[in-house]
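A single protein chain has been omitted from the complex, and every remaining protein chain is retained in its original position.
Now for chain A:
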Amino acid sequence: MFSLAGLTRDMLMSRYEFDYGPRSIILITNLPFPTLMFKKFSPSTDIAGQTPVKSSVQRAIRSAVLSQWKIEPETLEAIWPKKEGLVHVKCREHVSIFTVHGEPLIIQHFDGPYYPTLRLLHKYPYILPKVGVDRGAIRFLLAGAPMMCPGLTSKGGYLPPPDAALPAGASVAIYAEGKEHAIGIGLLKMGSEEMRKINRDMGVEVATYLGDDLWALKAL
């Protein structure tokens, strides 16, 4: 166990358990989330600078990631070895990309949850809980639109069963009807049960998706 003093505010606020149980989301949901952090993103104009992350901060990020993603410490170690430096790529509008050897692995907005990049999620698809959109929603998602509830609650969509319900503010992998691999990564705007009940308005805000400008960046 780590001491409380070692926890950053964001770890305290965004920490949630392995079973995706409820967590404190006050901060996160009140943030002006930049819809489409990477719909339009050009490294030459949108990156303010790159700095190596201090080792104390790296430790904090590592434990936050371990608590937010369903990932084994040894697998995270294989992806991001402790002896390798994490590099913080600061982007406009408080978007951060964290890279190892230039490869973008983790993204974050303000001090919100840490998201894996979509390429990383493709390699380790089990690290985030899943939601799914129906086939009709795919082209909207690929155009950078947020996902509305009906696309998730319809027959072609997918939401976890009530006993594994997800709270608002959970980061999720977005899958698509009939497709094997994730199409995007997003943040639930309302809980999965709430979506079933209300069934209108925005259900998932999309942080990054297949074919956005972050997807095109294999190395920074």
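Observations on the structure shown:
We take it that contacts are C-beta pairs under 8 Å (C-beta built on N, C-alpha and C of every residue); 3 or more make two chains touch, one makes a residue touch a chain; residues count from 1.
One rule holds for everything that comes next: contacts and distances are computed from a predicted model.
Hidden from the displayed complex is a chain whose UniProt protein name, among "Dynactin subunit 4", "LYR family of Fe/S cluster biogenesis protein", "Ubiquitin-related modifier 1 homolog" or "Translation machinery-associated protein 22", is "Translation machinery-associated protein 22".
The chain not shown here is touched by just one of A:K40, A:K82 or A:H181, and that residue is A:H181.
Panel shows chain A; residues 43-44, 72, 74-75, 77-78, 122-125, 134-136, 138-139, 142, 154-156, 177-181, 183, 210-211, 215-216 of it touch the chain omitted from the view.
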